[in-house]
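A single protein chain has been omitted from the complex, and every remaining protein chain is retained in its original position.
Per-chain numbering from 1; labels A, B and C assigned in written order.
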Amino acid sequence: MIIQLEKNIDKTQKEKLFDKLTALKIDARLIKTNFREYIVGIPSGEFDLREIGNMPGIADIHRVSDSYKMVSRKWKLNNTVIDLGDGITIGNGELAIMAGPCAIESEEQIISIVNHLKKNNIRIMRGGVYKPRSSPYSFRGLGIEGLKLFHKHCSENGIKVITEVMQVSQVEPMLDYVDIFQVGARNSQNFSLLDVLGKTDKPVMIKRGISGTIDELLYSAEYVFSGGNEKIMLCERGIRTFERATRNTLDLSAIPILKDKTHLPVIVDPSHGVGIRNYVPPMALAGVMSGADGVIMEIHETPEKAFSDGPQSLYYPQAEKLYRQLRETKKLRDHF
Amino acid sequence: MIIQLEKNIDKTQKEKLFDKLTALKIDARLIKTNFREYIVGIPSGEFDLREIGNMPGIADIHRVSDSYKMVSRKWKLNNTVIDLGDGITIGNGELAIMAGPCAIESEEQIISIVNHLKKNNIRIMRGGVYKPRSSPYSFRGLGIEGLKLFHKHCSENGIKVITEVMQVSQVEPMLDYVDIFQVGARNSQNFSLLDVLGKTDKPVMIKRGISGTIDELLYSAEYVFSGGNEKIMLCERGIRTFERATRNTLDLSAIPILKDKTHLPVIVDPSHGVGIRNYVPPMALAGVMSGADGVIMEIHETPEKAFSDGPQSLYYPQAEKLYRQLRETKKLRDHF
Amino acid sequence: MIIQLEKNIDKTQKEKLFDKLTALKIDARLIKTNFREYIVGIPSGEFDLREIGNMPGIADIHRVSDSYKMVSRKWKLNNTVIDLGDGITIGNGELAIMAGPCAIESEEQIISIVNHLKKNNIRIMRGGVYKPRSSPYSFRGLGIEGLKLFHKHCSENGIKVITEVMQVSQVEPMLDYVDIFQVGARNSQNFSLLDVLGKTDKPVMIKRGISGTIDELLYSAEYVFSGGNEKIMLCERGIRTFERATRNTLDLSAIPILKDKTHLPVIVDPSHGVGIRNYVPPMALAGVMSGADGVIMEIHETPEKAFSDGPQSLYYPQAEKLYRQLRETKKLRDHF
Partner (left out) sequence: MIIQLEKNIDKTQKEKLFDKLTALKIDARLIKTNFREYIVGIPSGEFDLREIGNMPGIADIHRVSDSYKMVSRKWKLNNTVIDLGDGITIGNGELAIMAGPCAIESEEQIISIVNHLKKNNIRIMRGGVYKPRSSPYSFRGLGIEGLKLFHKHCSENGIKVITEVMQVSQVEPMLDYVDIFQVGARNSQNFSLLDVLGKTDKPVMIKRGISGTIDELLYSAEYVFSGGNEKIMLCERGIRTFERATRNTLDLSAIPILKDKTHLPVIVDPSHGVGIRNYVPPMALAGVMSGADGVIMEIHETPEKAFSDGPQSLYYPQAEKLYRQLRETKKLRDHF
């Protein structure tokens, strides 16, 4: 059960409401987000919804049978729209394209990519400065100094920054230089990190774990939402299966399912999904056709020299062709 | 190595060629298909291709490094086109749509579906008469009598029949009533069956095994081709993974990969891929966008009464809307 | 519901029983096996078991809630014991060890292996004469002539033959030369083959499919039993997962689960399970400790020269050491 509180609910009304919930043996939890207040209630038996619904200070009340509550579409039929400022939004109908290198490698690179994006009217740039690497001896990113450069060039050009945060202690220092926090596949169930991101006001994109179920992804989003942050996106990026022809198996069926089960925007990452450059475009297009609100993809000015993920990064001309096709595909989908 | 023989190669020329191959320590195997003759040669060391290429009776010669040979695109760049007669082809550019029930249940049903297909200009009907079922106590299909009825109504209406063959002994009796033999996921590596289908002149659609790799699917096709039948299609229908929200995980990335590796047409089966009616249309559309040459889908006149697969079968109005969208999507893809 | 009929039930009694079942709206199916007659009944509603149980000609009656019936332990608490003759049994307490090459390669090899087995008091020899191979160009076995040689040397030395049958048409010619038919992983759901093996009187060992669930394996056994053959063993041989360090992932937990759910003997195949020689012994021992009734393993007189599966075949000295350890492990398990 989800109770949306009136914005002007007063203290006494709130206390009475909690007394009532206690009397009805409903385990109630107050959730304050960047937009409003809710109560998530888990009942221990039968009760009459009207007994609560008619109390003062309540805007609306919904039964939600899903185990995840706040991110369920059962109480919020309208799509969540994430406003990044400067007229850039995600989830309100326009296809969001996020492109950039796997890892930020140098200022020259940032400038090259920013110019490429501007030319193609792409408003969000991806790029890692903290890189989770299987081996401790691999390149682990430029860190906060790299992020500052990344953010500087983007903000000067009206481009928003999405980058991965790997641990709780990075959240605070990164805060001023990030427009969207990305939670990587390996941290998809790092509940401590999700809790902390719930306390920020920055949009969060959660990637599905490499062996995470669709339900687990929704639960991870519930952590952020119940922590206080409604600005959440979900990202399908491939799961680990027996098939070895691709880096992962991109599970596009997750997209219509997520769109059905949650009001949150859904993004597809074809680059990690297949891991092979030439198969990225068809999978990106298929992802949009299956219902994605956006695409995040890896591009590189010279992929063969990339520090990481070179084989799955697109060349500029490939990317430019793909941007056009993605937009036309989205247009056709809208027409259906 | 693949050697295409001239159609008019004479006996002496052929003997000399085999002598030469033996001398070069190349393990050679003659393959006679419904179209022509080839030699698949597996060399045991280095040799000069020209020594063979210049011999009389040889149309062309290609090195093929793949372990599967005849189905590789490395020697045959052009797409294989399968001609079903009556102007119906697969693989030559037009989207092939195959629709019908999971199992053929009655003559009334056949008539209903045939009328629906005609109205929508769908030229291929699917429907099982031999059903592989996990439990021996489940409905196992109407058998050969059902097939005869199925074929009768279809052929009277210019519609082609695709149906599953489960064992070697069924091939002969089914032969006159089938336009495309379907090899099901469970029989994807039933090599005895593939061998026998290689001896027929009927098109064969091989479904990917539930845990079959893309390479294994190509090997299965190689069985049919090397057996003598070039009329082969491959079908992605979902693989078994840990995810439980869908019946299987439809691996759409297999489609561009197969299109890249083989000259054979590739079909997508979104019905078994997701197993849930409402997610079939987006996955069908995504499949076409990813490069499929055709779509095979389950429809039913009253899905809630279906003997099997009801939850994944489309209602007629859903299917009609989807046919239109599929064709528009294919048109957009052609335009890219 | 399973009804065991008296051996001397007469025709009239049987007819009355079926009339009764029809009246009670129970879908009834008579099963005649190599040992006795049963009726599997699937009720459509509630009924009083005593109404049937008291009828003449009925030995016993059991409710069985599992979807598989005849192979369930719910009606048959005692372990099925398979008698191979000459004092060799499986499932009655003694550990069954089956060893031999992947494929029968020559008469010399047969003689070498038979001598090795005799020396170590191993009474069952494995070896393939029909080999399912991914590629049509690989060695596919010596066929029926190889089997005859295989059987000749074994029977002269009191050793039983287990070998794979790949298709329905092989069953008849193989019948006289086989002591146990093996159904391979790829044919685990080849229902046509299972049906036919149900008509024979020879023991059948069914391997779990490469992505087959434990339930599906039980269903496959149900095909053979309901076809008329009670002499069935099940074999865990590894499933396909994401892990690439091993050929398959040997799922030893399947062993205690199968022992719990069915009365049939359970065999472990560590050779295909791991696919790497040095890890075969620990997995074989672990398999016995987890409850297996027997072990099937690949050995070779010179593994590095084996036509197939060389890397997972044990050298004779390794095998001899393992036989001793397996027997000691079984002894300890019996003592628990």
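Some notes on this structure:
What we mean here is this: a residue touches a chain if its C-beta (ideal position, glycine included) is under 8 Å from a C-beta of that chain, and two chains touch if they have at least 3 such contacts.
Only a predicted model underlies this, so the values are computations on that prediction, with no experimental measurement involved.
Note on the undisplayed chain: of the listed residues C:I122, C:L149, C:L193 or C:I257, the one touching it is C:I257.
Touching the missing chain, out of A:E6, A:E107 or A:E216, is residue A:E216.
Shown as candidates are A:K16, A:R36, A:H62 or A:R186; the residue that touches the absent chain is A:R186. The set of subunit C residues touching the chain not shown comprises 211, 213-215, 239, 241-246, 249-257, 260, 273-274, 278-279, 282-283, 285-291, 325, 328-329, 332-333, 336.
Remark: the residues of subunit A touching the chain excluded from display are 29, 40, 42, 67-69, 132-137, 166-169, 186-187, 189-193, 195, 209-211, 215-216, 219, 222-223, 226-227, 240. Panel shows subunit B; residues 211, 240-242, 244 of it touch the chain omitted from the view.
The rule we apply is simple: only the chains that are shown with their structure count from here on.
Every chain gets a centre from its CA atoms, and the centre nearest the mean of all protein CA atoms is that of B. Shared numbers divided by all numbers used gives the overlap of an interface; between subunit A and subunit B this overlap exceeds half, so the copies present the same residues.
Mean C-alpha position of subunit A lies 50 Å from that of subunit C. Computed centre separation for the pair subunit B/subunit C is 33 angstrom, with centres defined by C-alpha atoms. Averaged C-alpha coordinates give centres for subunit A and subunit B that are 39 Å from one another.
Among the residues of subunit B, those touching two or more other chains are numbered 211, 215.
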